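Every protein chain but one is kept in place in this view of the complex.
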Amino acid sequence: MHHQEVLHLSTPGRGLTDLSPRVADVVARSGVTTGLCVVHCAHTSASLTIQENADPSVQRDLLAWLERLAPDGDPAYTHTAEGPDDMAAHLRTVLSSANESIPIVDGRLALGTWQALYLLEHRAAPHRRRVVVHVSG
Amino acid sequence: MHHQEVLHLSTPGRGLTDLSPRVADVVARSGVTTGLCVVHCAHTSASLTIQENADPSVQRDLLAWLERLAPDGDPAYTHTAEGPDDMAAHLRTVLSSANESIPIVDGRLALGTWQALYLLEHRAAPHRRRVVVHVSG
Partner (left out) sequence: MHHQEVLHLSTPGRGLTDLSPRVADVVARSGVTTGLCVVHCAHTSASLTIQENADPSVQRDLLAWLERLAPDGDPAYTHTAEGPDDMAAHLRTVLSSANESIPIVDGRLALGTWQALYLLEHRAAPHRRRVVVHVSG
């Protein structure tokens, strides 16, 4: 059995959005109790990551670290036509994940106690983002 | 057909543990000969990586490089309540993978000759870790 839904999200600009509740809803609607959930972000300047869900300081430090590893407006970038945050966004997408695959056990995503699935918006401005959720079981 | 098992692992602290033999055992028990194996690490301070399985110097250099990219006790971290290695562990998890998806061909994981699937323990102290293995075919 294969069940698919597309999530449409509005991001407020750079930052993390917890997708776990919406993905869990898709899994519930699929009726699958033993299976697999694949979540794919259909963009190259936004991505996914599974991170700590409890302390907001983790998200703050993650964003600051991404800025150090792939800074906005790095003078080494030649891809600059779409603004100083665009090439940085592409690189941060490589560092994180375009898709995540999470088993479904007893009708629930097998995320750990402290894990949540986040959409990482890497662009400074708000964007509309499309995330494809695929459930098989 | 969907077959799932949870692996419980004790890590000796920071370092790599080769999961390939245990995951191969799950695949064998599933009886699947053509299918897919998804391995998910249910933590945010341990993760997975597929790496070279032959020369111990690769693992040593990988750990040293992770320490350079996401150092313990970086003064920029604000998430410090759980020790100097906790935020570093979260960042190293982003750099590597929470889950890996490996086709099963002729009853075996389609890993290359030099590939092994490792659990990366990022915390300094020993931990109990939970890894969910999902096989479909």
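Labels for the chains are A and B, by order of writing; each one numbers its residues from 1.
Here is the rule we use: contacts are C-beta pairs under 8 Å (C-beta built on N, C-alpha and C of every residue); 3 or more make two chains touch, one makes a residue touch a chain.
No experiment lies behind these values; they were computed from the predicted model shown.
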> Of A:Met87, A:Ile104 or A:Leu119, which residue touches the hidden chain?
Replying inline: A:Met87
> Per the definition of touch given earlier, which of A:Gln4, A:Thr33 or A:Thr113 contacts the omitted chain?
Replying inline: A:Gln4
>> In the complete complex, the non-displayed chain touches which residues of chain A?
In response: 2, 4, 36, 38, 40, 42-44, 69-70, 76-79, 81, 87, 90-91, 93-95, 97-99, 101, 130, 132, 134, 136
> List the chain B residues touching the unshown chain?
Replying inline: 34-36, 49-52, 55, 57-58, 60-62, 64-65, 68-69, 95-97, 100-103, 105, 110-115, 136-137
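The working rule: only the chains that are shown with their structure count from here on.
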> To lay chain A over its twin chain B by CA atoms, how big a turn is needed, in degrees to the nearest 5?
Replying inline: 120
